[in-house]
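Below: one structure, written as structure tokens.
All protein chains of the complex are present and in place, except for one that has been dropped.
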Amino acid sequence: MRAIMYNPISVEPELREVNVPSIGEHEVLIKVRAAALNHRDLHITNPNNKKEFIYGSDGAGEIIEVGKSVKNWTKGDQVIINSQISCMECEYCLRGEHSLCDAGSVLGGVKWPGTFADYVKVPSVNAAPKPIHLSYAEAAALPLALGTAWRALITKAKLKPGESMLIQGIGGGVALYCLQIASAIGAKVFVSSGSDDKIRRAVILGALDGFNYKSAAQDPMSLSEKGYDVIVSSSAASIESSIRYAKKGGRIVQFSYLGNAIPQFDIDAVMGKQLQIIGSAMHTYSEFIEMLRYVEQSKLVPIISRRLPLDHFHEGFKEMENGNQFGKIVFEM
Amino acid sequence: MRAIMYNPISVEPELREVNVPSIGEHEVLIKVRAAALNHRDLHITNPNNKKEFIYGSDGAGEIIEVGKSVKNWTKGDQVIINSQISCMECEYCLRGEHSLCDAGSVLGGVKWPGTFADYVKVPSVNAAPKPIHLSYAEAAALPLALGTAWRALITKAKLKPGESMLIQGIGGGVALYCLQIASAIGAKVFVSSGSDDKIRRAVILGALDGFNYKSAAQDPMSLSEKGYDVIVSSSAASIESSIRYAKKGGRIVQFSYLGNAIPQFDIDAVMGKQLQIIGSAMHTYSEFIEMLRYVEQSKLVPIISRRLPLDHFHEGFKEMENGNQFGKIVFEM
Amino acid sequence: MRAIMYNPISVEPELREVNVPSIGEHEVLIKVRAAALNHRDLHITNPNNKKEFIYGSDGAGEIIEVGKSVKNWTKGDQVIINSQISCMECEYCLRGEHSLCDAGSVLGGVKWPGTFADYVKVPSVNAAPKPIHLSYAEAAALPLALGTAWRALITKAKLKPGESMLIQGIGGGVALYCLQIASAIGAKVFVSSGSDDKIRRAVILGALDGFNYKSAAQDPMSLSEKGYDVIVSSSAASIESSIRYAKKGGRIVQFSYLGNAIPQFDIDAVMGKQLQIIGSAMHTYSEFIEMLRYVEQSKLVPIISRRLPLDHFHEGFKEMENGNQFGKIVFEM
Partner (left out) sequence: MRAIMYNPISVEPELREVNVPSIGEHEVLIKVRAAALNHRDLHITNPNNKKEFIYGSDGAGEIIEVGKSVKNWTKGDQVIINSQISCMECEYCLRGEHSLCDAGSVLGGVKWPGTFADYVKVPSVNAAPKPIHLSYAEAAALPLALGTAWRALITKAKLKPGESMLIQGIGGGVALYCLQIASAIGAKVFVSSGSDDKIRRAVILGALDGFNYKSAAQDPMSLSEKGYDVIVSSSAASIESSIRYAKKGGRIVQFSYLGNAIPQFDIDAVMGKQLQIIGSAMHTYSEFIEMLRYVEQSKLVPIISRRLPLDHFHEGFKEMENGNQFGKIVFEM
């Protein structure tokens, strides 16, 4: 089968021909129909990684083989893939906190082959029915990004209807899902971005307003009288400004890695305004179920920036590197 | 001024001419433009009440006089009235749990004259800006019923997007606000009613389906596979069936009095399914602020069953007694 | 090996000689050193049960064999047994709510042979290190009863230091653990019982006072000015009085089955006082870990009513039936 693999020598992704994986008794084999790109795929393309692997955390497709102990799936079922595989035995898994698992892995890495391939295997508990109103490409755009947004907004920030919210850095997959969900439930959503065009598109999707942190034409505090109840924050710059923009008693959720940046920040403001800074990563199995129920009920449709055939993967990686995307980049097989 | 008063001899409401109230230093006087009827107005029309009072908990109007210590209001401000007046000193008020106040009162009773009058006085903290997109009649339909729905759904049930929910007995003000909010935030909402017509109208407003507990043509459990995550329940009959219809781990919120009915109920099911039965009454000052923020952002418009001039109050009381209303009954002055 | 088995013909427990169980790859075999009796053992001794089984949910002992995939245990390890076996795949298990498992079982029943035997097998995840400061008999007294108390008090009631609390019906295992934990964390604990002697012993263990619901010499409301913040309730009679004794905003946790009793109760009081009635059953894997950490830190020692050799099991069953015990009844092998 075809697979996009990491080459530790060139430190580049490349298309290769490899064997179709064979499955264990609790696993299923999926014919991948679509797979989405994540920042994670870029992060793991770095010289510290010395071993090859198949890329891709997100995907949707058709079950073509089931392990002998698998009861809930049959050949032909259309599924979406939960990208996170947990041990189910460590204290975090037993607490239902799978994204803290002591021995977990994510599809698309040395521990578990990913979805940028014609076939992928996963534990049967990691497959869920594809939402009927979505195409494979749309479904593939959900797992990692929507899971991250769901945990950040619903579980961690506990965003309530009517609250004011700032999304720092609009345009990526997680940020856009935050925008879609928060608008739908009646929060007052504002965005920040370095691009006027992205702000304009966010407003079309439900944001009340936005400010461009490059031009700084607008004072973000002017958007919301007393600051924001909830801020979701995804960059090194934004943690510092988030503390400034947060309302007293506000919650700031950080859902992505900053890389090597080590920001300074005003701990006195955290204490004086009694803020909460909350780290949130990925999602749990239970959150995956919850978010799919919501997608089904709300008929949410992901924003897709670009669809590409799998062998044009270079264009996809390039676009994400440039930060030009607005929505998910999806490969179709 | 005109006022609808309770006559303890006839045990009936009647229109009377009374003095305009004079205000204290922390109070404001409001020219009432519209006032809404609540079940509470019917409940307090009973022979146990030996003293006369002015009816009416809900209202909206214009500030025409402010007490000398009042700083945040000026003559002409258009306001909506928070029906619940709390002592701000008891342990419950200090906890922010104003609807448990040891010394509180509700507008429209012996302790505090109500809104079914040309003028009403309230503490300045009990007035809030009228939402701009609503008429006085629509604004008057909000306080008690939306406050009760908000506390029940958001604070108590902590309803999450995507959860399944059953509203037992659709048609009243609180139940309809529950329907509007729950649908908006992406819950899967079902209703029960004794009237097919009310079910039909609920479906138009966003309910997925409903069942008629009189005809029993449909098994309510067929609507939602494993039962409901959240049930809001308002009648003697419904607490018993709610326990049956609740999903394992579900929450049942009881937001109204049943009167003299003392239901039997299956405590073994409460324990076995690990349910929560939660009593919820009225709302707090903070919830009043929250819900108005949501109304403003979501542009929620109340369902009004009927508008009547104040002196036609008898028709309004009659309609509510018959249980025919679908939405709020509002008097206009 | 010896085993106490249910005889569906006599509807009685009896001592039998059976084969030592053989273990699966994820299981361990335990030489049982002590096992404790629970109300559950009495409840399942009824004519509706048509199949034989080995009794016993609670136990402690020594690992004597480990399945081939088991890594965390070795022969000779001293362990305590988590009585509840969950599927780890249903939506409840994925949420960490194992005691709601769609396909779970409890040691000591048709689905899984129990601990009233010389040997018992369990999944490796169901064994935990025996607290060092406890004997086997003491350790065997912990799992089901302490797990139930922990979930009821800590997870469900969220009891806080300084709160007032009433334990309805002192003397059983769960109630006594509630008393020990609640006193230790600084709650004001009161008890009810039909026996003055049990009340006296509860006071020695830390209760502030108690009332005898048979003699009714004392008004329970006189014990705590405004009612109780938290009530744990275990009998048909007590749910009704618990609603009366609860303080406004209070929480009532029901942790055991009442059998066929279907109590009437005052739903208007539930709503007016804004109470929560919370069903709580058994415990989760995570709560099992938490409670053992607490036992280790607090050096909690269970109250044991009586120790008996296994073949005197009839005396143990009899004592529990009569309701005379104060603490756990433990069999030693």
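So that you can tell them apart, the chains are marked A, B and C in the order they are listed, and the count of residues begins at 1 in each.
Here, a residue touches a chain if its C-beta (ideal position, glycine included) is under 8 Å from a C-beta of that chain, and two chains touch if they have at least 3 such contacts.
Values in this document were obtained by computation on a predicted structure and should not be read as measured data.
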item	value
Omitted-chain contact residue, chosen from A:N126, A:S280, A:Q297 or A:Q325	A:S280
Selected residue (touches chain absent from view) among B:M1, B:V18, B:L42 or B:I289	B:I289
Which residue of A:I9, A:I204 or A:I262 touches the chain not shown here	A:I262
Sole contact to the chain not displayed, among A:H133, A:K248, A:K299 or A:K318	A:K248
Chain A residues that touch the omitted chain in the full complex	92, 95, 97, 99-100, 236, 239, 248-249, 254-259, 261-268, 270-281
Interface residues of chain B (partner: the chain not displayed)	88-89, 91, 94-98, 125, 284-286, 289
Sites on chain C contacted by the missing partner chain, in the whole complex	154, 160-163, 181, 184-188, 290-291, 293-298
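Assume only the chains that are shown with their structure count from here on.
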item	value
Distance from the mean Cα position of chain C to that of chain A, given in whole angstrom	42
Contacts with two or more other chains, residues of chain B listed in rising order	none
